[in-house]
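Of the protein chains in this complex, all but one are displayed in their positions.
Presenting subunit A:
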Amino acid sequence: MSILKTEDLKKYYGEEPNIVRALDGVSLEIEEGEFVAVVGTSGSGKSTLLNMMGGLDKPTEGKVIIGGKDLSGMDDERLTIFRRRRIGFVFQNYNLIPILNVYENIVLPVALDGETPDGTYINKIISLLGLEEKLGEMPNNLSGGQQQRVAIARALASKPAIILADEPTGNLDSRTSQDVLGLIKMTSRQFHQTVVMITHNEEIAQLADRTIRIEDGRIRESRWNA
């Protein structure tokens, strides 16, 4: 069963004759454990697609189905709980909570759910991402690359159905980008974690298992990478 499915997704802004078709009928299916890159130029609709997939915005038409659940049927409260439990986000600008230290940032979504974090699993994530020495640090004492690694750990911590990453290396220099991409790829494989990454960079997209190309709100191509 596919873990994420969109059915003829449309997002229109405004009205004729000045209507903006940010998404114009996007249908795709992503299997569990896949690492998919959605590539497109600025304005192609990729960020809009990400927002739809993450339940951060509602489509004009069409459906988003995650783990068999249709997001369009959910009210705000259910959507919030669903997002917290089932979706992990990694943003271009990390979005860590500045008043919490690294460890607290990582376990935040789990803690919000009233759960105690699964110690073994969390320790494994921390170790794989090379963050053991930094657990007590505050986010603004870390480099960009380190902050993004914390963000990735946070996204993984709640074992979500999918992780949505919006230009995760956008604010990083080329060397750090290579590190972070390698970690996303490796943790996706290790934990059989589905990852959907938005990027405008073809080279980065090449690292994913599959590349979906979007242009003018429509999917132009979907191909498997090496």
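Heads up, the rule we're going with is that contacts are C-beta pairs under 8 Å (C-beta built on N, C-alpha and C of every residue); 3 or more make two chains touch, one makes a residue touch a chain; residues count from 1.
Criterion: contacts and distances are computed from a predicted model.
The UniProt record for the undisplayed chain lists the protein name "histidine kinase", from the options "ABC transporter", "Stage 0 sporulation protein A homolog", "Cytochrome (Ubi)quinol oxidase subunit III" or "histidine kinase".
Across A:Ser27, A:Ser127, A:Asn141 or A:Asn201, the residue that sits in touch with the chain not pictured is A:Ser127.
Residues of subunit A in touch with the missing chain: 68-69, 74, 78, 81-82, 85-86, 115, 127-128, 130, 145, 159, 175-176, 178-179, 182-183, 185-186, 189-190, 192, 203, 206-207, 223-226.
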